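A single protein chain has been omitted; all remaining protein chains appear in their positions.
Order of writing sets the chain letters: A and B. Residues in each chain are counted from 1.
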Amino acid sequence: MGDVTMRIWRGDQNGGQFVDYTVPEVEGEVVLDVVHRIQAGPAPDLACRWNCKAGKCGSCSAEINGKPRLMCMTRMDQLPTEEPIVLAPMRTFPIIRDLVTDVSFNYVMARQLPPLKPRDPEPDGTYRMQQVDVERGQEFRKCIECFLCQDVCHVIRDHEENKPHYAGPRFFIRYMELESHPLDTNDRRELLRQRMGIGLCNITKCCTEVCPEGIKITDNAIIPLKERVVDGAYDPIAWLGRKILRRTKRSAREVAADAPAAYAPTSEDLGERRAVPETAGRA
Amino acid sequence: MSTIEDVKPVPVTLGGVRGGPERRTLRRDRWWASPAFTYAVLTLFVAYTAWAVFQNADYYVGVNMHRDLISPLYSPCIMGSCVPGAHGTFLVLHWWTITPAIFALSVPAAFRSTCYYYRKAYYRSFWQAPPACGVADGHARYTGETRFPLILQNLHRYAWGLALVWNVILTIDAVMAFRMPGDGGIGVSVGSLILTVNAIALWLYSLSCHACRHLCGGHVDQFSKAPIRHRLWKLVTPLNGRHMQFAWFSLFMVVLADVYVRIVAAGWIHDPKLF
Partner (left out) sequence: MSTTIDLAGGETLELHDFDVVVIGAGGAGLRAAVEAKQRGLRTALVCKSLLGKAHTVMAEGGAAAAMGNVWPEDNWQVHFRDTMRGGKMLNNWRMAQLHAQESPDRIYELERWGALFDRTKDGRILQRDFGGHRYARLAHVGDRTGLELIRTLQQRAVALGLEVFMECKVLRLLKDSTGQVSAAVGYWRPTGGFVAFTAKAFVLATGGVGKAWKYTSNSWESTGDGHAMALWAGADMIDMECVQFHPTGMVWPLSVRGILVTEGVRGDGGVLRNSEGRRFMFDYIPAMFAAETADTEAEADRWYDDHINNRRPPELLPRDEVARSINAEVKAGRGSPHGGVFLDIASRRSADYIRRRLPSMYHQFKELAGVDITQEPMEVGPTCHYIMGGVRVDADTAATTVPGLFAAGEVAGGMHGSNRLGGNSLSDLLVFGRRAGMAAADFAEGRVGQPGFDEAEARQVVADALAPFSREDGENPYEVHHALQETMQSLVGIIRTESELRQALDELATLEERASHVAVRGGRAYNPGWNLATDLPSMLAVSQLVTRGAIERRESRGGHTRDDYPKADPELGKVNMVQRLDERGQWVLTPEPLPQMPPELAALFDEGASTSANGAATDGKAGAATAGDGRDGQPREGQQSTQTTEEGR
């Protein structure tokens, strides 16, 4: 077998450039293996985040030939090797170094999410749920939090200013999981509409395209959520129905009041220690 | 309705210098092919439809040709301007004098333009927001579907409801097409088959709609407590997975049906009776 050239973006907040590394081709490798060989050889300081190397932890997200993918699940023999393979960090998040980005955005969004508020249990203190009731949520709980969907979503990838009010696909599936949770008694629809940017999504489905777990993010979470928001805010007949029938879920105000006290992100979350300047990279 | 204005907004500062090169995309595959194709097909469709709408002729094949075929672009035809035989008998809007296709198309147009699939298609190909995954947006500012007019996309379910009425009418059209007036009562012609397939395609497209899936059972939190809605939802869900295919197929059928009726009505060909 011949050689393979990896064109890897090296740099930090002060800028960077692509550097080519040529290593011998080895049968059966994934992109992450080649990165590890480069670390063990010519570039021991090449920064790259990874953990399990089995597609289960979602750490090694990067952009391979321009496509957001997991490095550990991208086989080298599926990439054209006539020209260099381009490896770049996730575009949407602030850079830390080389292929490593600061994904704090996601942890901030996680904090703002009103958690499960289960109804009362059965007399024996446990719950009964049928398999059909949990299956929808189980699909969303397959999420490995690789944040590739957040990375590819143009709402924040290309529009930095949307970040403060956009939860993103990863958290839309979490909202849908909770909204359709058989035990939950919260109503997060107004929160989604007013503060989490469900209306910003224009369902162009890139999140679904890049999901390594094959979660149907758009069809099974975002669109159903949009429809639920329509029920709550835009549909006049549904509104009339609610006036006539008794509403069963809690209001958005109650839900928001219920959200964790640590609603506002701490400085640790936001990279005070990482000294990431608070300026947008690209308008 | 409740508001959440009294909850403090979160002081989120998430920005930072981004990594990677300042390029529109690093993709090297032909990412532009799919939006370009969609752009071309949708443009052709709109152009053809606009042309067909303002023809205001050759949309009905009547008793003089021993058929009862109406173009889906002109049905329901309840206008004063409709050619004799084409319009219904119990409701005629005599004051409508311009082309009847404008009324007939209003509902399908509303349904398709607010459809979750077509939204993806035209946001990508026409708006370039984004043109393809991992390719930068064509616009500097972006507010999604939060403002007028795009906030109206949220009324998709009403367009869907009206589209069902249209489907019923077009289904009746298809059934009527099996009548061969003055030519042996009932029979099967190419035209009747085309209208039938068109009607089926429209039903598949409407029933696979995301709003339909939501209204059937998607709004339920505990399926085990709502077995009928769960069953409906399970019926619609696999259809929903093919919504894109049905959207294109039904679009193609509408055009095919219009073209066919048009060339028969214009006398280019006769609608062959099969049996």
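A few points about this structure:
By definition in this document, contacts are C-beta pairs under 8 Å (C-beta built on N, C-alpha and C of every residue); 3 or more make two chains touch, one makes a residue touch a chain.
Computed from a predicted structure; not experimentally measured.
Shown chains touched by the missing chain in the whole complex: A. If you put the hidden chain back, the residue from A:Glu63, A:Asp102 or A:Glu179 that touches it is A:Asp102.
For chain A, the residues touching the chain absent from view are 12, 26-30, 32-33, 39-40, 44-59, 72-73, 75, 77, 96-98, 100, 102-103, 107, 110-111, 113, 115-116, 118, 121, 125-131, 133-134, 137-138, 141-145, 178, 181, 260-262, 266-268, 273-275.
Note that only the chains that are shown with their structure count from here on.
With each centre defined as the average position of its C-alpha atoms, the distance from chain A to chain B rounds to 32 Å.
Within the complex formed with chain A, the chain B residues making contact are 1-4, 6-22, 25-29, 116, 119-120, 123-124, 129-130, 133-134, 136-137, 140-146, 150-151, 154-157, 210-211, 213-215, 218-219, 221-224, 230, 240-241. Note for the complex: chain A touches chain B at residues 9, 11-14, 16-18, 63, 65-68, 83, 86, 88-95, 98-99, 101-102, 104-105, 108, 112, 129-130, 132-133, 152, 154-155, 157-160, 162-164, 179-182, 184, 190-191, 194-195, 197, 199-206, 209-210, 219, 223-224, 226-235, 239, 251-253, 256-257, 259, 263-265, 270-271, 276-283.
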